[in-house]
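Every protein chain of the complex appears in place save one, which is left out.
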Amino acid sequence: MSLNNEEFRPKIVAFCCNWCSYAGADLAGSSRLAYPADVKIIRVPCSCRVNPMFILRAFEKGADGVILCGCHPGDCHYSTGNYYARRRMTLLFSMLDYIGVENGRTRVEWVSAAEGVKFSQTMNEFVEKIHSLGKNVRLGDLRCRN
Amino acid sequence: MQELISRAKELLADGTVARVLGWRAGDLPYNPEPAYFTTAEELENFVYNGFCGANLSKYMIEASKLEGKTMVCLKPCDTYSFNQLIKEHRVDREKAYIVGVGCKGKLDIEKAKKLGIKGIESVSGAEMTNAADTLTFQTIYGEKSCSYAEAMLERCHVCKGKEHMVYDELIGESKDTKDAERFAEVEKIEAMSPAEKFAFFQKELSKCIRCNACRNVCPACSCRKCVFDSTKFDSAQKANVDSFEEKMFHVIRAFHVAGRCTDCGECSRVCPQGIPLHLFNRKYIKDINELYGEYQAGADTESRGPLTNFTFDDCEPSIVTQR
Amino acid sequence: MKYSYYPGCTLRTKAKDLDAYARASAKALGFELEEIENWQCCGGVYPLGTDEIATKLSSVRALNEAKEKGQDLVTLCSACHHVIKRVNNDMKNNEDIRTRANNYMQLEQPYAGETNVLHFLEVLRDKVGFDQLKEKVVNPLTGKKIGAYYGCLLLRPGKVLGFDNPENPTIIEDFIRAIGATPVVYPYRNECCGGYISLKEKEMAKNMCDKIKDSAAGFGAEMLITACPLCMYNLNKSSETELPVYYFTELLAEALGVKEDAE
Amino acid sequence: MQRIGVFVCHCGSNIAATVDVKKVVEMVQMEPGVVHAEDYQYMCSEAGQAKIAAAIHEKNLTGIVVCSCSPRMHENTFRTAAQRAGLNPYMVEIANIREHCSWIHKDMEEATKKAVILARAAIAKVNLNTPLQPGESRVTKRALVIGGGIAGIQTALDIADAGYEVDIVEKTPSIGGRMSQLDKTFPTLDCSACILTPKMVEAAAHEKIKIYTYSEVEKVSGFVGDFTVDIRKKARSVDANKCTGCGVCQEKCPSKKAPSEFNRGLNTRSAIYTPFAQAIPNVPVIDRDACLKFKTGKCGVCEKVCQAGAIDYTQQDEIVTEKYGAIVVATGFDTIKLDNYDEYAYNQSKDVITSLELERIMNAAGPTKGHLERLSDGKHPHEMVFIQCVGSRCSDNRGKSYCSKICCMYTAKHAMLIRDKYPDVNVTVFYIDVRTPGKNFDEFYRRAVEEYGVNYIKGQVGKVILKPNGKLLVQGSDLLDNKQILKEADMVVLATAIEPEPSVRQIATMLTASIDTNNFLTEAHPKLRPVESPTAGVFLSGVCQGPKDIPETVAQAGAAAVKAIGLLAKDKLMTNPCTAKADELMCNGCSTCANVCPYGAISYEEKEVNDHGIRETRRIAVVNNALCQGCGACTVACPSGSMDLQGFSNRQIIAEVDAICR
Partner (left out) sequence: MSSAKNQAEKIKEISGVNPLKCMKCGKCSASCPAFNEMDIKPHQFVSYVQNGDIEALANSKSLWKCLSCFACVERCPRDVQPGKLIDAARQLVVRQKGQTGLAPEEIPELLDPELPQQLLVSAFRRYRR
């Protein structure tokens, strides 16, 4: 498969918590569970480290989708981080939906260190979803493209 | 008003307070402005009428640092902001002598102007003592009038109630002016298609000139230094490079005050471009109420805010796609 | 309480009793079975092929009609129950089938599995309650040793039908207790009677039915009860073991003292 | 401006086969700050590390990016290497181009592009890195072992022998665990009790070991080296200091109807009981749900007969709070409930039993005094059928998807023991695969077949059918003969899947140790750190980590002990320097950050600041670095952005975002 310039290759940023989801991504790797190269992972200590600013920043800079992965509720390495992340992201996503940004472009998924399969599946699904939504025109529209 | 002035003089005279925080007349009949008064003479310029919409609680952040107590005039809705500031340790309750002032709804001169009332020379019916339901304007085109309610600020139509949440004494009568659903406008937008929503906000926000009036007036936006002015996020204030920044600014600003915003409506009141900025805050309030239980910021000074709290079985963010 | 009711082809013909006793009993128990209009035959077997739509549509029509009335849909024949519940499950959980069926049906409101499908026995257990039923019994069938014959269609696949524990069900035994008789538990009660195979493979069906009846008789059953006309036919026709087989509704009507009303 | 060196690892062919490493080297050289870039076969090797050190010296590097495997693998290796070469270790960042790139992509061009982007992100981050200094925290020289089975006992003994204090918390009235329920052990057939009880006694007698039985861990706080644990000592209703263990109370207790947990409910015990004869401590407990005194207020027989006056009906649960430096989880397993497998008629027939129940039946102290008999009628069986993989290897949500590992061997053991003791009993085993990896394991299984004539049939059983005459009919497959078999049996034994002891989930949550979908505790690395949890200071011993037999459990217990000892041997621990820090000029003092801090690490000080010439006293957030674990919850809660996380700062993360989206 060669890269076709015509083909839409989304830019996808995945924030993964160090303890569960980043390890889950590692497990997906060592288990050779493929997902598209469009996904690039940023390691954060906990899902609660992810500031809404980071997500909007990603969109501002041209991301087509942003996904945040953390430990399952109840299993946070820091006990409670993902509970805060869950509220923050719920409100942020709701707001993005409210201002007319397709709500499929943002997602939160809880992936444990043992869930390599889930990590890979989630990323495949998410990339597929972004493909179906196409280029990030709406947030792209917000950008100045002189 | 006279009662307020004489009480202020008394408090100054007996040394209870070192200064009075209220309003004085502006250059136009409808734009009184926040002001400090330290002497009985100065108090002669004190005004309090239907145009005194400004929420003075934020001024108390600075006033708390001053020597002695400050008498501050707070309308019922302003007291929510004051409570929230107490909770966040931004104002010192001991430094404030709160006079809960009566309120029968505050006025929005833009609404009158929209009714075709222009060239205003003077207004009557806006005084607090006046029980009249009608505003009468002397204009260069002659006398014009409209009903008080017609010219009321948007926020007063969804009034949180006539009770003061915190005060030392009360002066004047208050009225609950609520005659509309608080979330009706938000619901209207929620019901739109994504394209319509997008177009709506695109149109509104494209008016933004980043004058920061909303930020400056907001009692919740009281950070010593705003993230948008700092280098910490690589987002330091600069000329608007692109329209994304406006949206980012307003979404993030609303996010930063989410769970802390009392819905005082000052942001919309002061926006020189007339952007309905309260629609952002109110969306967060509506979501919080629906997803995490009713919460009114500033109703007390102890409870945990919704974003510094959680329950084990909170909804997942995917609820956004399911609603 | 009113339920939408789907009788099915056989209850109109060879299994009129099953239907009549059920209606009479329902009346005695204070609920009503409102036959849905223009129901069409469910097809008797659930079309397993995921690519088949046409064969699922009659069930969807019935389901949608119940939905429009805002009622649960009650079935009596095991086969109808099986087919309709599984189609409903598809409409709820299989996006592909749902889309295609809705495209075909052109309903005002797309159907997405909203209707709750109940077997008559489930109504007795979950809505009426076996304790309540027991109180309404006027002729308890005291001393009768009855074997429940479940067959396959009511129980399997357990995950979809959610009717009872597919390997060790209790609903009919509880029913038997409620009408005052003694249930006889025997291991072949959820084994297949041969189903439609009896049309061509008489010997096979005979073997299977013999096993069932021998097992039941061996554990002391004096009679069997069933909810399925085909099971009834096979057990009666294919096996030589002397063991009478009744529809459970007949014993229900008898216990409630409304058997004559139905006849 | 930083002077950054980029080191791209081939990882043999693991990376180089999919990522064009030369191209990566070429591309990253154009990135701002990069003054050096090279690739090498194995960066983690000594030679690879030497290259990094050389470049640091030669090029005066201030920051390093290694493009290699996951930072969870070698971040520490490279940080240490950098430190040895005089660079602050926190100036090193890893671009994960193996697990997150070469291993999951096939197309070289695509993988190379992605590798370059990941490298750019790391470079962008390093550009903003600042040297960080870890702090120190003290280590409490005492370990906690949760679970008093063979795993917990062995771990405790090993730690205690090294000279450290250990506490064992066991929730049942005695230590011993599952192993105490076993009759014989494979592949040597020695008596389980004979090898276990000496260890139990040793643990009880050890001066460094304190055993809390009938106790549960209730709350855990703190962190590696300094955990604080609340232990609930459930009320025994018997004063352990007075009790002599004479056993008269149990004999005289009139309430003898409670199912015996130790005998898997196959017989009953008295309301006041010790689970088994060799119980440690030999102090009974009163089961308050079964005791007449507690249920009706009348009785009190045990109190009357107790010469020592040890019975105390008023005893209350007691909470003990202790400090520990290390915690070992050894919570073990149970067999799964068979409610989803009624085709095997376990709930319908008393003669269908689990293997663990057979252990009790075979045991001289068991419900049948060691005689093999049917529980329905007490008759001696002549035909026994064993069914393997009951609930194991089931991916249909009814059972467990994993292999329980021990069943093939214990079934061979059971078959052999029965054939040995009762040559008149025919034994048939239905199996899917016989899995016997292990020393002398396959030989053991073959002996069952060859010397003892056990009939192994390849094929699963579909249904166990009760016959009116009380016999069981086993309907199974013989796949090698392509037949369906109907086998008449007197008893059927189910090799029931094992699962982690269900209470482990709560314990994992308290410890913030991660747990997988099957409730097994996750190890820090599946191969290289198999006895450590990803949570620092928490170690794993025995089946709580995955199915194991006794020798493996004991080996792992020892390994967990060594890891715990290694930790306890240190006086001080380096703390993670990636902690939160408030910018005092920006801090509002609003307390929002403190509200979300799970560690109570944030406090407030009235502090005089000089804000661009304005001197004033402000309320400022101060982070206690010893308490802060670096989650970052506060950084997002902070409205002004004053609170930031060192090592994962806002600007660093934003730089990564920008680099990826560029």
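Labels for the chains are A, B, C and D, by order of writing; each one numbers its residues from 1.
As a convention for this text, contacts are C-beta pairs under 8 Å (C-beta built on N, C-alpha and C of every residue); 3 or more make two chains touch, one makes a residue touch a chain.
Nothing here was measured: the structure is a model prediction, and the numbers come from that model.
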Neighbouring shown chains of the undisplayed chain, as defined at the top: C, D
Hidden-chain contact residue, picked from the options D:Ile195, D:Ile432 or D:Val609: D:Ile432
From C:Ala216, C:Leu230, C:Leu243 or C:Leu256, residue that would touch the chain that is not displayed: C:Leu230
Hidden-chain contact residue, picked from the options C:Gly30, C:Pro140 or C:Pro157: C:Pro157
Contact footprint on subunit D, counting only the chain that is left out: 343, 389, 393-396, 398-399, 432, 458-463, 475-477, 479, 482, 484-485
Sites on subunit C contacted by the missing partner chain, in the whole complex: 8-10, 12-15, 41, 43-45, 47-52, 55, 77, 79, 152, 155-158, 166-167, 191-192, 194-201, 204, 208, 229-230, 232-233, 236-237
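Just so it is clear, only the chains that are shown with their structure count from here on.
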Centroid-based (C-alpha) most distant chain relative to subunit A: C
Chain pair, A-D or C-D, that carries the greater number of C-beta contacts: A-D
Centroid spacing, where centroids are CA-atom means, of subunit C and subunit D in whole angstrom: 48
For subunit A paired with subunit B, centre-to-centre distance based on mean C-alpha positions, whole Å: 37
Where subunit B touches two or more other chains, by residue: 227, 233, 307-309
Shared interface positions of subunit A, touching two or more other chains: 51-53, 57, 74, 80, 84, 88
Touching pairs - complete list by chain label: A-B, A-D, B-D, C-D
Residues of subunit B that touch subunit D when the two form their complex: 65, 87-90, 222-227, 230-234, 256-257, 260, 304-305, 307-309
Touching residues (chain side subunit C, partner subunit D) in the complex: 159, 165-168, 185-188, 215, 218-220
In the complex with subunit A, residue positions of subunit B that touch it: 186, 189-190, 192, 194-202, 227, 233, 235, 241-245, 247-248, 251-252, 254-255, 258, 280, 283-284, 287-288, 291-292, 306-312, 314-321
